[in-house]
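Left out: one protein chain. Kept in place: all the others.
== chain A ==
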Amino acid sequence: MGEFKVHRVRFFNYVPVGIRCMAYNHQSNRLAVSRSDGTVEIYNLAANSFQEKFFPGHEGRSTEAMCWAKGQRLFSAGLNGDIIEYDLEKLSVKYSVDGFGGPIWSMAADPSGSYLAIGCEDGSVKLFHVAPDKIQLERTLERQKGRILSLSWHPSGTHIAVGSIDYVAVLDVKSGSTTQKMLMDRRHPGPHRRRCVVWGVAFLSDGTVVSTDSAGMVQFWDSETGTLMQTHPLSNSDVLSIAVAEKEDSMVVGTAEGTIFHFQLIASRTDGKQSQWVRTKPFQHHTHDVRCVAHSPTALISGGVDAHLVIRPLMEKVEVKNYDAALRKITFPHRRLISCAKKMQLLLFQFPQRLELWRLGATEAAGKNEDILPLSRNAEHLLQLKKKGPENICCSCISPCGSWIAYSTASRFYLYRMNYENNSVSIKRVSKVPKLLNSALQILFSADSTKLFVASNQGSLHVIQLSEGSLKHLHTFSPQSGTSEATTLLAASPDGSWLAAAGPSNGVSVYDLKHLKPHCTVPAYNFPVTALAIAPGTNNLVIAHADQQVFEFSIPQKQYTDWSRKVQKQGLHYLWLERDTPITHITFHPQKPTHILLHDTYMFCIIDKSMPLPDDKTPLFNQLSLREASENVRRRHAHAFKISKKFQPLLFMDLLDEGTLVAVERPLEDIVAQLPPPIKRKKFGT
């Protein structure tokens, strides 16, 4: 594997933002997750739950509800009273429409997807018609007393159940009138009488309304008669969310104690028709409030204040015991938040609200393996750049020479020129930015820091010549054949002649920078690309996909390399394929052309292309055991994948020079320490 001096960076104070709401799309098996800062992420559950799309947050936009309508259209609504539709191709907000009912607390699309119902602060439920390019207010249903905190459509689309404070009402869509009103029990188990807030409702096709409330109850009501049929007291704290499986044989609720409960519809007798809802298993994967839950056909999905997105597969629904059968806990974004100026030893950290520039520490000491070297110079916080305006930072990059910093929000692009004099840093905004650079999805500097590549949200790729005084727009690569799919990943060859770009669903395209023309496209692959890099010298493009496959594509020859074919033929090790997180960064060793360095959140790997590939029988993680073994054994057992799991959770790793690595870790304990205290629960025996 080789020996490296590692900068172990733990001063990246990134705290993931709590999850506020979720919407699961059965058709595409995608999950839209909204965080409390307004960020919306789209996870492709079919592709190992890869976070393939991302919409940066906005200060004035707090999402309270999200839903999919008309198949693939995503809407969100929030306390600012607007309904927003997202453009899933261009990765931008399509439009926003005022709901005219004050803050919107809840939203749901009818089963056909052609209507949206929103529950507003003023107690009204408004119906919006979903037209091809817009939504239009159609009517307002009978106004209730108190804000509408939750609503659910009957699967036939004729009725809506709404949950408010102290009651659940059933509204007839056609007449707009209230047909039933079920009052909650106000005899609270708590010390003082609080009002019972109905946090969630679910309308089942047999007319049952399920409500979850702040009294910790899950209650089953008959919407015909308005009678309470079943009560499940679950916890002493609020039950915040509910989601029902499409087949209506299973549902999941999330509580403020961080527990999610699974309910199943079980026949009380094997032969009989009668069946009842039974609370079966509790799962405690969260430490804080579970604000939202979703139910995919094979898994229970939950997210909450502690920012973990947990995908808990239902074992009985899983056919084959494979990757999908494992519990998933997604904490960190599947994209790079850190960029590195190698020569200057600078790290640029991207936070939603700011950028931080740090200079790495240095040491003169030398030591043996595993030694911790004393620092002669501490790491230095050089700069903090706060974003301007309400929009969150979407992407950022520092040039390899360290003298340029670029970042972009959803609507503006910023470029800064850095000056390092002795120990002081001065920064100057480059004001004359070409007009077409109004926003970017991905920014990349060329290896010699003379060119800037910007992937705009229009699908086009801009190439800009950087010079001391002014910027010069060199070329724009427009998207092929009219598709406007956004580009989210960029990679430039170190010699400056090639540029590779990839989007969430289109393939990888390679552009010739010398001649400023498209060069070729890499053959399409079913799974989204998670990382890209072009090797120095050979100009081989290394592509990592969400299904953990790694391809090597020779750009000059426009074909996969022999090694890549060999890997595909033999197949990767099963433990490699079962890894949990996607590869987020690929780099190369300048002196060892056969080495590919890549990492995901839980491991760092050097693939030595000259070594034999491991088969399923050989242990994949054998570095530690081989270290003690004799030379012969080592030679016999060594294989191409040299994996180190020493640094966890690993957000970024790069090679600074031949013998130095930088690893950015973000320990989970540090994140937990920054979260608000969880609900105190009495634990037996303490």
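Please note the rule applied: a residue touches a chain if its C-beta (ideal position, glycine included) is under 8 Å from a C-beta of that chain, and two chains touch if they have at least 3 such contacts; residues count from 1.
Keep this in mind: contacts and distances are computed from a predicted model.
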In UniProt, the chain not displayed here, chosen among "Roadblock/LAMTOR2 domain-containing protein", "4-hydroxy-3-methoxy-5-polyprenylbenzoate decarboxylase", "glutathione transferase" or "WD repeat domain 75", goes by "WD repeat domain 75"
Among listed residues A:A267, A:L327, A:M611 or A:V633, the absent chain is touched only by A:A267
In the whole complex, of A:R35, A:R73 or A:H232, the residue touching the missing chain would be A:H232
Answer key for A:S175, A:S205, A:T280 or A:Q591 versus the chain not shown reads A:T280
Contact with the hidden chain, among A:E3, A:D133 or A:E316, goes to A:E316
Residues on chain A facing the left-out chain by the touch rule are 216, 232-235, 264, 266-270, 278-282, 316, 684-685
